[in-house]
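Of the protein chains in this complex, all but one are displayed in their positions.
Entry: chain A
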Amino acid sequence: MNRRRLLTVLGQGTALLPLWGLLGRAAAAPAPTTLKFSELYGRVTVRGAEFSDKLRALQGQQVRMSGFMAPPLKPKLDFFVLTREPMSTCPFCTTAADWPADIVLVIMPPGRELDPTVRGLSVTGRLDSGVRRDAETGFVSLVRLYAEQVSTQA
């Protein structure tokens, strides 16, 4: 896949801006806190997951997460699922894919779309947590990033 095609550089008004332009611009803002997949939950029991203290403390703030895009649902993405490892899902296991617990829904800003990719991604955006059901897709998410930047991992 053409790397220049891959990325929508948010806030720049063009999908074809070279990657370094994006990074240079990002450097102007205060560095967002890095959040790892292993830091999302404090404890998971049969009664459900508990968000970690770190996740709670970062609510509403800018964070950066690294991961992989789950197999996409459509050719252009206004949202996607970020996973810890590259994954594929079992067509016979379920009709609604068996997602691992530690996934993050990445929501692109209105009008911004992304091409699917298999490369590792670094996503910077506003963190939101808590159970939320998307009215349009029915997708229930626990952790969301309202993306401002999506780039391939360095």
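Heads up, the rule we're going with is that contacts are C-beta pairs under 8 Å (C-beta built on N, C-alpha and C of every residue); 3 or more make two chains touch, one makes a residue touch a chain; residues count from 1.
The definition used in the following text is that contacts and distances are computed from a predicted model.
Remark: of the listed names "Tripartite tricarboxylate transporter permease", "Periplasmic oligopeptide-binding protein OppA", "Glutamyl-tRNA(Gln) amidotransferase subunit A" or "Alkaline phosphatase", the one matching the undisplayed chain in UniProt is "Alkaline phosphatase". Where chain A meets the omitted chain, the residues involved are 1, 41, 43-51, 68-75, 85-96, 98, 100-101, 115-118, 130-131, 133, 138, 140, 142.
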